[in-house]
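A single protein chain has been omitted; all remaining protein chains appear in their positions.
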Amino acid sequence: MIDLSVCIGKSTFKNPVFSASGTFGYGVEYSDFFDISRLGAVIVKGLSIEPVKGNPGPRIFETASGMLNAIGLQNIGVKNFVSEILPHLRRLDATVIANVYGKMEEEYAAVAAILDDAEGVEGLELNISCPNVKKGGIVFGQDPLAASKVVQAVKKETDKTIIVKLSPNVSDITEIAAAVEDAGADGISLINTLLGMVIDLDKKKSILGNVMGGLSGPAIKPVALRMVYQVSQRVSVPVIGIGGIMNERDALEFMLAGATAIQVGTANFINPRISEEILDGIQSYFDREEIERVADFTGTLKT
Amino acid sequence: MIDLSVCIGKSTFKNPVFSASGTFGYGVEYSDFFDISRLGAVIVKGLSIEPVKGNPGPRIFETASGMLNAIGLQNIGVKNFVSEILPHLRRLDATVIANVYGKMEEEYAAVAAILDDAEGVEGLELNISCPNVKKGGIVFGQDPLAASKVVQAVKKETDKTIIVKLSPNVSDITEIAAAVEDAGADGISLINTLLGMVIDLDKKKSILGNVMGGLSGPAIKPVALRMVYQVSQRVSVPVIGIGGIMNERDALEFMLAGATAIQVGTANFINPRISEEILDGIQSYFDREEIERVADFTGTLKT
Amino acid sequence: MFYSGRIIDNLPVSDKHYLMKVSTPFIQPFIPGQFVMIRAWQGTDPLLPRPFAIYSWDVVGGQNVLQIVYKIVGRGTVILSGLHRGDEIQINGPLGNGFIEPEDAEKFILAGGGIGFSSVFPVALHLKGLGKEMKIILGAKTDKDIPPASSVGAKSLEGDVTYTTEDGSMGFRGLVTEVLEKEIEDIGTGSRAEWAVFACGPTEMLSTVKVLSAEKKIRAFLSLENFMACGFGVCLGCVVKVAAPGGYQHVRVCMEGPVFSSEEVIFDD
Partner (left out) sequence: MFYSGRIIDNLPVSDKHYLMKVSTPFIQPFIPGQFVMIRAWQGTDPLLPRPFAIYSWDVVGGQNVLQIVYKIVGRGTVILSGLHRGDEIQINGPLGNGFIEPEDAEKFILAGGGIGFSSVFPVALHLKGLGKEMKIILGAKTDKDIPPASSVGAKSLEGDVTYTTEDGSMGFRGLVTEVLEKEIEDIGTGSRAEWAVFACGPTEMLSTVKVLSAEKKIRAFLSLENFMACGFGVCLGCVVKVAAPGGYQHVRVCMEGPVFSSEEVIFDD
């Protein structure tokens, strides 16, 4: 019997296929397409302490094998999430990870405190690809110390499993990974989007309302694979691979490179059932290859 | 009359279309396809003080809208270049920029000293995306101090125009740009490739002989545009835009973002005449839009 | 609903427009103004599916036939235009709210600019089915931008349509909104409450319709367009501003729209 379950911190997830924050709405939208309780975890859109309107449009644009987004972290706020969405997700029997962000470490902590009481939230994923207003807007994820502090502040508020999601826009991803591991992260997910820009030549204008946005999709997969490989060589907590995963073969490559679990992002827009299909694909691959547990496969890459 | 010439340091180039190092061989190969003297500059494959065999294969692999390469900077060495190739390039009347790299700053300086005497070399482009063996292999381009020292060392050996080519694998590209400008760079070119990795699932093996390689092509264009924009806001020396330029529209976007000139890389493999076509395309665009000089267009992006 | 369809027919109806008939595994009642996301290519460039209004979706000769009318504007639509009978495409939808006519509206003006006719015709056919009175105004830059109604299976509407082109090559010379303004003025101010306007077209046109509707005191509904990544509400990429207590809020064109009351939409300039 094949066991696809994976452990991260105190949590056991039924399989390694998670949805990536911001590409899966609040999860419920996908229940029109498949049974979302089948996923290892549903990671919902990033939540902040107060509702956020987000950036002016245009917010998205297609690029070669990728897309840029500058949503500006629009969300209904953690309290509305807990009161309005979470009950629905619980009825759907989904395993929920709340993606959390803030403009300063106190905001992360405040969101964590609210989620700590929320039943049906298995863990938190901290999005540290946000500007730290207290440090002149330097992104938390580019500053090992600020990133560690966020983790510590959150850990004080909750015992739930804490995953830290890294920004790829750094010189040395392993440095920041090691810092958040030391600060107590139970798992590390990567990568968030690469910072990019698109221009409308005819209007001589940058296209996105926010000028810059985050690049996702197959275009970034080689960078993501490299970083997952580097980070999993460096840390001992489980690593969750993200970036351009379009099918089960992509997912399995990330696992070979060292990922215990993976997240499906942009691919959800193209095929809303893709995460279920990837799960089935991994299952058949493990069957075929007679791999009994995820741990027997993760990180077995030859170089 | 439209004037496409651009100035970088003491050099005037007849137009802003250059070939990117490593994608244009030693230049002469392309004379089978078009008159390479038409290009603003031919930037040749990276030269080191001694000949270098480069990495074992496989060295290249295709990715979504991109490719990874790990050539390992194979080259015939600067002396052979000067004696065997340069005369040929001079006969072809090409404007030549020599791309230069080293494992320590002394090597850069040594190559520069040899090129200083070489007639027919208009300028040097310093590739600082290489590991600094004296600093435990940290890439020069990730370390503002090391990068500055390379520039200073080279400047001591030659008065030729010095362009510094930045690595995009950094947290803050403007910091390194400012550092090399302060150290005396006459121009800044970016981006070099993004570090990535590809995996063969069937063999459970990383594909490239060198495990990691550099991502180029349209996939990286949004990242390159963003960095060109950021750097050109920060420095006052001319910026040369590189990354995924496939046609004249891409080239013009880089110029809007702040590039004085551009380099065509991976696109040369797909269409060996593409750099000439891009030049013609820019020319017609300037005609149509009645833009008289490159400086009237560079950096005119509205945001 | 996410499923595959197979091309039955994919034929040009003008220089730039194609009518695509797709056989689908089922049919589903849809509200005119709703749309589908379509992807019809291998590889990841282009990456995202593209939105198209549902032109019709009926059982025809025992087959479930979904129709869309599209204009070639870029890479995705170029690929669509090269598809042949039997080729497979991926479809997500029906999506969006569609146009639900206000209960107390008896008469309608439907205004389509450019490719906007592809939403106007299904709305018109629906209203015609309900026996409503209506006027249709279709406009474009030039005659080539408007395929004849008969070529897109809307012959029964031909009598109701007023054409207008910017270069005067077909019908009136001028903008859709100029004709619309006259049509509204022809309606006595007293009877405007029975009327509703439905408009689909470029943003500049829709923002003029909003102004007209406010000035002339006539209800208007606008079908908006925006870049879309998902089309089903999960990416938050397609938002527009609508009036809300304390200013505005961002709502999704693909879920809360594409059809909005003209009062609520806020057009940035």
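Residue numbering begins at 1 within each chain, and the chains themselves are lettered A, B and C in the order written.
Keep this in mind: a contact is a pair of C-beta atoms (placed from the backbone, for glycine too) under 8 Å apart; a residue touches a chain by one contact, two chains touch by 3 or more.
Here the structure is a predicted model, which means the values were calculated and not measured.
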_In the full complex, displayed partners of the excluded chain_ = A, B, C
*Who touches the missing chain here, C:Leu11, C:Val78, C:Ile100 or C:Ala214?*
C:Val78
*Hey, which of B:Ser48, B:Asn127, B:Thr161 or B:Asn268 is the one touching the hidden chain?*
B:Asn268
*For the full complex, which residue in A:Pro218, A:Gly265 or A:Gly281 touches the chain that was left out?*
A:Pro218
*Interface with the unshown chain - residue positions in chain C*: 41-46, 75, 78-79
*For chain B, which residues reach the chain that was dropped from this view?*
22-25, 29-30, 32-33, 45, 53-54, 56-67, 69, 71, 74, 217-219, 246, 266, 268-273
_Touching residues on chain A - with respect to the absent chain_ = 64-65, 218
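We take it that only the chains that are shown with their structure count from here on.
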_Chain closest to the middle, measuring from C-alpha centroids that were averaged per chain_ = A
*Specify, in ascending order, the residues of chain C that touch 2 or more different other chains.*
44-45
*asked:* For chain A, give me the residues that contact two or more of the other chains.
replied: 63-66, 217-219
